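Once you've had a glance at the structure underneath, I'll fire off some questions.
With one protein chain removed, the remaining protein chains of the complex are shown where they sit.
Labels for the chains are A and B, by order of writing; each one numbers its residues from 1.
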Amino acid sequence: MNTTAEKNIILQVDRLKQYFPVKKDSIFKPKAYVKAVDDISFELFEGETLSIVGESGCGKSTTGRAILRLDEPTDGKVLYMGKNILTLNKKDMRKLRGDLQVIFQDPFASLNPRQMVKQILNEAMAIQNVVEKSKRKERMLELLGYVGLPPESLDRYPHEFSGGQRQRIGIARALAVNPKLIICDEAVSALDVSIQAQILNLLKKLQKQFKLTFLFISHDLSVVRHISDRVMVMYLGKVVEIAEKKEMFDSPLHPYTKALLSSIPVPDPTLKRDRVILKGDVPSPIDPPGGCRFHTRCPFAIEKCKQEEPPLRELVNNHFVSCHIAETLPV
Amino acid sequence: MLMFILRRILQTIPVIIGVTFVVFFIMQLVPGDPAVLLAGEGASKETIEAIREQLGLNQPLYIQYFEYLTNVFKGDLGVSLKNSQPVLDEILVRLPITIELAFFSIIITIVLGMAAGIISAVKPYSLTDVSVMLVALLGISLPSFWFGLMLMYFFSVKLQILPVAGWDSLLHVILPAITLGAGGAAIVARMTRSSMLEVIRQDYIRTARAKGLRERIIIYKHALRNALIPVITVVGLQFGALLGGTVLVESIFAINGLGRMIVDAIRMRDLPMVQGGVLFASLIFVVVNLFVDVFYRFFNKRIELN
Partner (left out) sequence: MKERNKPILEVKGLKTHFTTKRGVSKAVDGIDFTLHKGETLGIVGESGCGKSMTSLSILRLIPSPPGKIAGGSVLFKGRDLVTMPEDEMRKIRGNEISMIFQEPMTSLNPVIPVGEQIAEALRLHQKMGKKAAWDKSVEMLKMVGIPSPEKRAKQEPFQLSGGMRQRVMIAMALACTPEVLIADEPTTALDVTIQAQILELIKELQTKIGMGVIMITHDLGVVAETCDKVAVMYAGNIVEHASTEQIFADPKHPYTQGLLNSLPKIHEDQEELITIDGSVPSPYNMPAGCRFASRCPYAEDICAAHQPDLVSYSEDIKVRCWKYTDKWTGKRDKEGVV
């Protein structure tokens, strides 16, 4: 991996906010919002894999959905090759969807059970009109080859496949329109480890082959470690840390990242670690704590953390962290 | 919770206005001119015109509607074209009878339906289950006029233990209430059964078993309360069907309730009477639905959060 400075930015997310209104239980209370994503900025370089990690409710999936405009973001900009996606009209947006594809966690839920694989792939190509009708069949077989499915799969329905194979169909569908950027939303989370490994290898192979950029959303840190170039950690709708993978896993700066990394059970019984076990649960995103959102569970929090929201700052080269006291923390 | 009830009550206002709108305009589509009917066979054009003038039937429709609406809110539903009595008075006499009939019918629907559903669900695919569900299927498929007549034939004519028709004592209530409640009971039974079977598959029932609880406690304490949540909605919907059913049942058993009043009024083209009757029937439905919603919410507090 080269240093990020020489690379082209393919996607830039600028102060993105995604608030969802909550049903009020009294007309006298002000309207409440779940601040699922609250003012986050980051960029994605061409050909890289950036992972977003965090626990449920941190806003990682919402971020992916907001970029694709599956939910309309509340505020902010999403620049794809310099163009703000969020202001595009329907027609231009549809055109752009060919460039931006998504692979979901549950391949079964995202494939129409009444369509055969050939219909699923054909539909994807027809919408973007990327391939002439006469050449589509050929293209379908080519796609199946890329994802490692036999040609006879074309005439089968999704339920005839195993979980891993269905995910391959999902990947083939995403590839059908020659995308540049694929958002993988927990794409391997539902799979058994041996199948997960196959899909991870496949994704890596395809990335090289087609120069794809991945935004990889996952809660599984060992998967993230394997597939990413850079990693972004989110907590309660905020970015807490962004760094190159190695840097992130070897020398995390934010106390939350540290706790998160030390919480992962490691399949090596000889490894005895000093584990940081966080107290309590993640606070509600409807009424997040003021100041640093992590201060309620942070073992190092000082008074300033309760008052002031820490900015995301570059502490080490290309390593950004939002913590007031990151420098002073024990390594 | 209070907030919810209040909001729910406010929500009924547009519904009621909508009902008056539909009631009013549907009656306009009914063929036959009330003025002609009222004037009687062979009346002169002038007489008909005069009646029309008197009733405001020559005004544009929307004016007629707004007049109707303001009158409704003042409690004036007009006078019957048949006997010139205020419609509201007539309705207030008939309404308690229909409410009484509906009340007993819905009790039968609930008690009979749930009991049958539970019995079936406890031992699915057993002989008991199959027989209960067969009876329930019959209950849904039998037309109520035929069922009512059969009941009348057996219990009143053959066995002579219950009165044939009329509305004097509690004994008179039994047959019409069964006739009216049976269909609903069958539907509730099927719903209770499938809901119970669904609940019994849930993880928390497995947890209850893993705790070492007896099957009886698992069914009645752990399964039933959860299974009844969707049944409440069905009972609410059944009440609507039941109101429609009163029209038939009251006619069969010669009960002077709201339903029969509406039928008679339709036959007589007694427009204000039909409007008033339908309006009240709709009101009852709206109120019952309000109760069902509040009840449902009470039973299922989780929806408060979502």
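Methods note: a residue touches a chain if its C-beta (ideal position, glycine included) is under 8 Å from a C-beta of that chain, and two chains touch if they have at least 3 such contacts.
In this text, all values refer to a predicted model and were calculated from it rather than measured experimentally.
S.K.: Return the single residue from A:Val266, A:Ile286, A:Ile302 or A:Val316 that touches the missing chain.
M.R.: Missing-chain contact among the listed residues: A:Val266.
S.K.: Where the complex has a chain not shown, which of B:Ile16, B:Ala50, B:Leu213 or B:Leu237 is the residue touching it?
M.R.: Hidden-chain contact among the options goes to B:Leu213.
S.K.: Among the options A:Leu79, A:Met93, A:Leu141 or A:Leu278, which residue touches the chain absent from this view?
M.R.: Of the listed residues, the one touching the omitted chain is A:Leu278.
S.K.: Footprint of the hidden chain on chain B, which residues?
M.R.: 201-204, 206-214, 217, 221-222, 225-226, 299-302, 305
S.K.: Kindly note down the residues of chain A that lie in touch with the hidden chain.
M.R.: Residues of chain A in contact with the hidden chain: 55-56, 162, 164, 192-198, 200-201, 204, 219, 221-223, 225-227, 246, 249, 259-260, 262-271, 275, 277-278, 280-282.
Following the convention adopted for this analysis, only the chains that are shown with their structure count from here on.
S.K.: Averaging over Cα atoms per chain, report the distance between chain A and chain B in Å.
M.R.: The separation of the two C-alpha centroids amounts to 52 Å.
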